[in-house]
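Missing here: one protein chain of the complex. Every other protein chain is in place.
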Amino acid sequence: MTALTLSRALNEGMRRAMEDDPRVLIMGEDVGKLGGVFRVTDGLQKDFGEDRVIDTPLAESGIVGTAIGLALRGYRPVCEIQFDGFVYPAFNQITAQLAKMRYRSLGKLSLPVTIRIPCGGGIGAVEHHSESPEALFVHTAGLRVVACGDPADAYTMIQQAVSSDDPVIFFEPKRRYWDKSEVDQAGGLAAALPLDRARTLVSGTDVTVLCYGPMVKTCAEAAVAAAEDGRSLEVIDLRSLAPLDTSAIFESVGRTGRCVVVHEASVTGGLGAEIAARVTEECFYRLEAPVLRVGGYSTPYPPAKLEEYFLPDLDRVLDAVDRTFAY
Amino acid sequence: MTALTLSRALNEGMRRAMEDDPRVLIMGEDVGKLGGVFRVTDGLQKDFGEDRVIDTPLAESGIVGTAIGLALRGYRPVCEIQFDGFVYPAFNQITAQLAKMRYRSLGKLSLPVTIRIPCGGGIGAVEHHSESPEALFVHTAGLRVVACGDPADAYTMIQQAVSSDDPVIFFEPKRRYWDKSEVDQAGGLAAALPLDRARTLVSGTDVTVLCYGPMVKTCAEAAVAAAEDGRSLEVIDLRSLAPLDTSAIFESVGRTGRCVVVHEASVTGGLGAEIAARVTEECFYRLEAPVLRVGGYSTPYPPAKLEEYFLPDLDRVLDAVDRTFAY
Amino acid sequence: MAVKAAGRAASRAPDERAQPPELVQLLTPEGERVEHPDYPLEVSADEVKALYRDLVLVRRIDFEAIALQRQGELGIWASLLGQEAAQVGSGRALGPRDMAFPTYREHGVAWCRGLDPAKLLELYRGVSHGGWDPTAHNFHLYTIVIGSQTLHATGYAMGIQRDGAVGEDGEAVIAYFGDGATSQGDVNEAFIWAAVQNAPIVFFCQNNQWAISEPLERQSRVPLYQRATGFGFPGIRVDGNDVLASLAVTRKAMQAAREGQGPTLIEAFTYRMGAHTTTDDPTRYRLSAELESWKLKDPIERVKQYLIRGGLAEPGFFEDIEAEAAEVGTRVRKACLEMPDPDTSAIFADVYAEPFPPLDAERDQFAAYQASFADAEAGR
Partner (left out) sequence: MAVKAAGRAASRAPDERAQPPELVQLLTPEGERVEHPDYPLEVSADEVKALYRDLVLVRRIDFEAIALQRQGELGIWASLLGQEAAQVGSGRALGPRDMAFPTYREHGVAWCRGLDPAKLLELYRGVSHGGWDPTAHNFHLYTIVIGSQTLHATGYAMGIQRDGAVGEDGEAVIAYFGDGATSQGDVNEAFIWAAVQNAPIVFFCQNNQWAISEPLERQSRVPLYQRATGFGFPGIRVDGNDVLASLAVTRKAMQAAREGQGPTLIEAFTYRMGAHTTTDDPTRYRLSAELESWKLKDPIERVKQYLIRGGLAEPGFFEDIEAEAAEVGTRVRKACLEMPDPDTSAIFADVYAEPFPPLDAERDQFAAYQASFADAEAGR
């Protein structure tokens, strides 16, 4: 066990993946000498060469489109999209090509492409640098969508994503890049929790709080605060957004009878909606209150000076918890 | 009153809009001499000239991007995206620019751009020609998203969309283009139902069925069939997907206690999820059953020979209605 | 703010717009063999006859498909009529290890790659989205979204480089696309990637003068082959109705790519003799006079004339080809009519490589739902 930042854990995970499989490539803007604007690919070009760690031209559609071609040739590209707000130029290649190729080919073609996206706000950035577009990809059949919440998961999940034969949209909570915690680099992937499974972070009895990515830390803190008020929160880190680990979700809500979903993305049409709909259908008679959603407002991401009001925080999570008890 | 096909009604609506305001332009692929692959812009270039009805180069990002520029110059472009599956290359311009410009400029800039998208399946088309991407736009703040379901609405809604100072994503149910019904071209817009309001198509007491676009006809037929089994369906044509006419929805579900949402898009992460979440939160104590969703499966759109099984039809709507009574 | 005539004063585009630029031709419309200094081509009579056979057969397959669509056996069909030479010429320039990325119209290339023509019908019949195995013939699936495949092709070529398969006995990629596609960002990004990576790829643009109803002027005001220079690689225009020139030019470009000399853009100057697809009505937007003038440049007729003049075809040769064509047509028709509808399970198959529980649940619900009807039937 060593203490690593989330950024470093991703770096180590990719390094491991590249050592294990010479077909693994890294491509994106500034991923080479610079090591990415968040240093997640730091040192990889130096150690694996320019043919495996590719500084691409400045065009996201080109990055994903050529990654698809490389995958068709047998490679396993890991693409970095520099910031969440810049994935949209690649949207066509992701939605119409990457997600559909296996279906189109009746299973004859696999596209083991991982697309890494630093996501979410809270770092005081300018426009387009704080978005949470996960719902767009969850609605797109053919993609796996995951989000890591801490260094340990970051280390294993990135390796699992790279080794998956399905395309994976991999969200990284940028404001947590520098959070440090223990990572077991010795344990192999076999022992690790599968990529499509949720993890119960805090066990509780009163309310199920579902979260992922940057909100995991926030919700864990909320659980501590709630405990002081004598309220027992069960916090589940979803990890996989597509597919959702519904059995874990239903089991928990079935026990607690209350559910709050937390994400940074705008509530309207966000992942919380899908979860609320499914939970309600499955746990209808067990629900003491409707599933409540805590998320960004239905506006574009605001200027940095206002983001603290826009982003869900401990207070807003607890407020929602309180509201579920008002029913 | 004259009987018009939905396609013709859109054509007449745009013609009226172009006559009323010289700043209204039409642009897209093959919208000129050909009049669009569905003939929706038939004859408009002949009558309004090549400067107002523009056959653009073959690039959707360019269409929307230049439309934004024209709007900044004071024009009101109506862009045609030839098929739903080809809107993705324009996704960046729509999401990061069109939707955000007003917010970015603190209200100083308006982008009165309408983006027409023939949507949905049922016409036996090849891949990419039968998609329903509305949820992607509903999740994007700054856009209005509407869908017309019959010729009368098509005629008025397209004019309302063009005259709106907000960007509007305008969905047209392509398999209904040739459906004919009465349209009142005399009545002005003032008298018309506002663009953001839902319309109760069939009044009923047992279940509220929410639908839009191509599913409107399907659900109306389901209501007739259900009536024979002595079940009273209230069918609401949402018309506006963003914003949702929640007051109309809540009022109805509040009465019926049951709700089924129907759309062609994949259920996972579709608009039905948002509606289910809101209805449940608002009508929690009034719901006799969870809101059920009928929609496409969570797969890419299948080949034409299989679409009849993929698309919601009268039977699947009635099946969902039955299931709501099983609770 | 009334709209005045938009300023369209004399532009400063290069003069090429006036007189058409030089285009590589080795066989005139009249069937005369001409030489080109840069493209010497040694072809035996047998090779020319083989090309003639390809041309006739693919045109016949195309006719059959059009007929099948008219009879409701296909949902739609994109005809290659008029583009046979560009496709056969370039297709025959490929080696077995080269990889081709087609649009939705490359039926002639598919033929050259050895793909069973019936396979092409699946997509247009709505039985699958393109069910052949791209690795079996190094012929990728048809791509419908304009331009997307050019980036896939470029990435694939980057893979060839990383496999060390560039150099003598190297491999290369050919990416097909149309004149309209040159306006898509993706195609231009592919040019950029290919140039920067010096990737082993040939961009083969069939300029058939039309993008559905839009003439080339709506996409570019200069010849398309000139686009390449500004990206840093050569562009060349070839007579796309001349199978020999298409063969020679593509051969040279592919060889250069295989040897590591990087990309080439080939503009095959040709004409879409038919409708854009069987659902299109060209009379709405183009004059028959244009069509007539192109008839005189027919890609097949000129080869026939060449063979006849040179007395290169043995007696009965042409009749035999016709007979074979008829046979192939019948085979394709038969295969189409016998094509089974896909099983409904295909809706849920091959979405993911690994288990995806929520989808499995949907599949089971669907099965149960379908069964309920069967039961109802049985119930009666």
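Per-chain numbering from 1; labels A, B and C assigned in written order.
Operating definition for what follows: contacts are C-beta pairs under 8 Å (C-beta built on N, C-alpha and C of every residue); 3 or more make two chains touch, one makes a residue touch a chain.
Everything numeric in this text was worked out from a predicted model, so none of it was measured.
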item: Left-out chain, listing which of the shown chains it touches; value: A, B, C
item: Full-complex contact with the absent chain, from C:Ser183, C:Asn207 or C:Thr277; value: C:Ser183
item: Touch with the omitted chain, as defined above, among A:Gly13, A:Gly85, A:Pro167 or A:Pro214; value: A:Gly85
item: Residue among B:Ile68, B:Val87, B:Ile169 or B:Ala223 that touches the chain left out of view; value: B:Ile68
item: Contacts of chain B with the absent chain, listed as residue ranges; value: 25, 51-52, 56-57, 59, 61-62, 64-75, 89, 92-93, 96-97, 100, 102-110, 141-142, 144, 164-166, 196, 243-244, 246-247
item: Chain C, residues in touch with the chain not shown (by the definition above); value: 1, 3-14, 17, 158, 160-167, 170, 182-186, 188-189, 192, 195-198, 200, 217-222, 226-235, 256, 259-262
item: Touching residues on chain A - with respect to the absent chain; value: 22-23, 29-30, 32-35, 37, 49, 51-52, 55-59, 61-62, 74, 85-86, 88-89, 124-128, 268, 297-300, 302-306, 309-310, 315-316, 319
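To be clear about the criterion, only the chains that are shown with their structure count from here on.
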item: Per-chain Cα centre nearest the global Cα centre, belonging to chain; value: B
item: Chain of greatest Cα-centre distance to chain B; value: C
item: Chain A and chain B: spacing of chain centres that average the CA atoms, whole Å; value: 31
item: Centre distance in Å when chain A and chain C are each reduced to the mean of their C-alpha atoms; value: 40
item: Numbers and ranges of chain C residues touching at least 2 other chains; value: 128-130, 145, 185-186, 346, 351, 358-359
item: Contacts with two or more other chains, residues of chain A listed in rising order; value: 61, 92, 96, 100, 103-104, 141-142
